[in-house]
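The structure under discussion appears below in the form of structure tokens.
What you see is the complex with one protein chain gone and the rest in place.
Chain nomenclature is as follows: A, B and C, assigned in order of appearance, with residue numbering initiated at 1 for each chain independently.
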């Protein structure tokens, strides 16, 4: 089969690999569609160290190709999705409720690319398949289901950690795909006022569509001052950092009230120095502020619940898809994702041959 | 001033009373608009014992008429609302987080009618006014603000106690004003599937408008069977009882999954026998089911957050108002509320004279 | 191997069975010690229907005898314990956090006896062994470890659902092994005042030793009146029902304050009628009272944490063991447990031959 891999830091490409064989609790999925994630770009740049020639990608859906001997309740040919995080759900860390940190390893639930081949290939393997694979409901397209694997899931986790009470106020820093998903999440969780910080008009437009009440363009004003102004000087009840920069991280502390929650979902690995909490807005350690740093979550149950929100028409994330490619064009899609050219937010990759050269050759 | 009182069990009427005088922490409000509540009907019927000639009503808004000597931050003439519950926020019970049970008394936060004159009068007194009175934002009509005082507040409390995770399923029994508000609340709190049980077409229509995904008409099918069917035999994650009948109470246990939450907001005082939990659906006491019985909540902070949801256009409860009256017509409004004739859900009472004879004579 | 089974309702006995074979994710354990549970007595009486000739028991420890092909991190000969509940930790129900209701079945995590052979045999099989088997720390005896499998676990779950804040008050109805464990749990969780309701002097004595501050003997006074008296008429913040009778269930509502929590851990299957909630103490459905019905919990992580409390000397449950037997004497132990004669609380069963005829014949 063909797989899109990291050859070495800075260099990606398509190679031939054998179709994976499932262990007793695994399932091998034939990929039908995928999204490319900025995390893959971090991997290419060497920020997240991985094994040589490992397959990239962790946002994909497909059909069951081969079942492990101990797997029950799934059948060949069934449409399925796995989250970008595929925890074992068996270890101590999973049982403590921190399945994204599977086996007590930092981000240990992130098996794709980090611990084994990812999903940007014609076939991919899913561990603990009963726990991780969710059947895709009939009424949902592959396109919709894809968004549950990482973007919505990660954005919703961010929104959950904002711990909003009904009607509270929240500021969300950056409206890339995760920030936009956090906006959807905050709207779903009863925020009274959602302030989105973003300068790109197309993203501002999506933010409004997904539930932002107010947009703050940080290139035209000081976003901290502006948010304080918009909240009568009091600040917001919660702030979400969905970018991964020192500036937005610090701003999140400055715009929150005493008693506020700072929910981080930005990846801060690109900057090689400690995150700084400004003292005064943190009450010198005593302002009843809470900080939570989380990321994507896995599991069939979680996917099912996200699917349901799409099935009943409450969420439609597909407007985030700005471009479409066949798997044969994956390198171009990836380069655009790296350069963020052409107003790209999320590129959708088709594996069904409709895009040209990505037909099934794995059998 | 004129006040609408309970003369004796079964008999209500308008009487003259002196305008109340504020104690140090009180504010006296001149009423501009009110809603009538089914609870007032319970009071008339003697189900809830109260003092003779006490003023009815607990859903009202108005303008500040007189301020207690110790009250700060409010000014005469300001538009304000108080919730139907006006706790002291000082006692042990309030400090334990159970302000609706103020002073450790069952429903002790319900001061209006139960402990002193209610709000269906030209003026009403609010205790602990700094804590209980919320300024009404400019962009909000009296009509909208009124719904925050009890209906939305009570419905939202019911929805909160359903303890929904994003995308979970919930069944709501009865779509009167509280049930409809619970539907709004569940939609706000991220329910994936909302099943509303209701037989009256106009209420079904409102339920759909407010967020119900499916309607079950219990006069046409067994609602328990139907809900199990709609959830692949598994049942819902949570059920809300918003009626106060033994049938819907028991059904709430039958339609929930193991691990499900039953949130009761129905008043069960009309039936004079214990509430029965069916054994098998409760796992003989071991199904990880949780039951919570709550009601309305008070406090300026809570009102502000509900107001915000209306200000930003996320909630508009006013379609629940089916009838309008002047205060001079209060007896007719009340009789309709008691008989539920004419498809009444909530009657809005105007105090500003526009409806006829309810002008200000209190100065 | 020899196994202690339910021949038919009302009749138990020891039979020969083959040593179980592990599936890919299972482990077979050679039993070294066990406790008998009152639940086994319920099974004998036919209250809980099970398959004919199924092995009884769910509180046992032992050493790893045979490992499934996919099991990692455990080795033959290792001392291990499994909780009486052995969920899959993979299904939707487990992922929603309700692993005791595994697969969405009421009490579905209770595999032993209910879904397959139990642990009162020379060998027993544990499903999803990586998730369910916990190595027993060196410093812990089999005797101590046994209590983690059900009694402490169940009692701690009951205490958790009392949702105590530091210094709050709690009443615990009945001080059998589960009630005593709930007492230990409430002491561990920061209760300020623990009132234990119990009439048997030996159990009262243990209750005091385990943390009860006050004992109420319900044979000498009305326990509801007495508890209200002891709390200045206010009632307790929480009540735990650890018996499974209509009287204690109802009393739990009567002794709690508005805002109180009722945590049920008693099994109510012996009485074949609905549980009744007295209306007035429940505020007619509006007193902010919460009811939770739970039972035992499984999982390696949970067992480890209970073990740690014993390792560091904070908990020693072994004084609950009133009698010791060899496995050859299991029938006598069981009959005493059924009749509750001789002041029995928990009988410890030795499998190591030291008690006589229970040597290993399974190889």
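In this text, contacts are C-beta pairs under 8 Å (C-beta built on N, C-alpha and C of every residue); 3 or more make two chains touch, one makes a residue touch a chain.
Being a predicted model, the structure only gives us computed values, none of them experimental.
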Worksheet item: In the complete assembly, which of C:74, C:193, C:228 or C:271 touches the absent chain?
Response: C:193
Item to complete: Determine which one of B:92, B:229, B:247 or B:270 touches the chain that has been left out.
Response: B:92
Worksheet item: So which of A:28, A:60 or A:265 would be touching the chain we can't see?
Response: A:265
Item to complete: Spell out, residue by residue, where the missing chain touches chain A.
Response: 93, 96-98, 100-101, 104-108, 165, 234, 237, 241, 244, 249-250, 257-259, 264-269, 272-280, 282-295
Discussion item. In the complete complex, the non-displayed chain touches which residues of chain B?
Written reply: 23-25, 69-70, 88-92, 94-97, 128, 130-131, 299-302, 304
Discussion item. What does the interface between chain C and the hidden chain look like in terms of residue numbers?
Written reply: 156, 160, 165-169, 185, 187-190, 192-193, 213, 304-309, 311-312, 314
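Methods note: only the chains that are shown with their structure count from here on.
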Worksheet item: Among the chains in this structure, which pair is joined by the largest number of C-beta pairs in contact?
Response: B-C
Worksheet item: So how far apart, in whole Å, are chain A and chain B when each is placed at the average of its C-alpha atoms?
Response: 40
Worksheet item: In chain C, what residues contact two or more other chains?
Response: 96-97
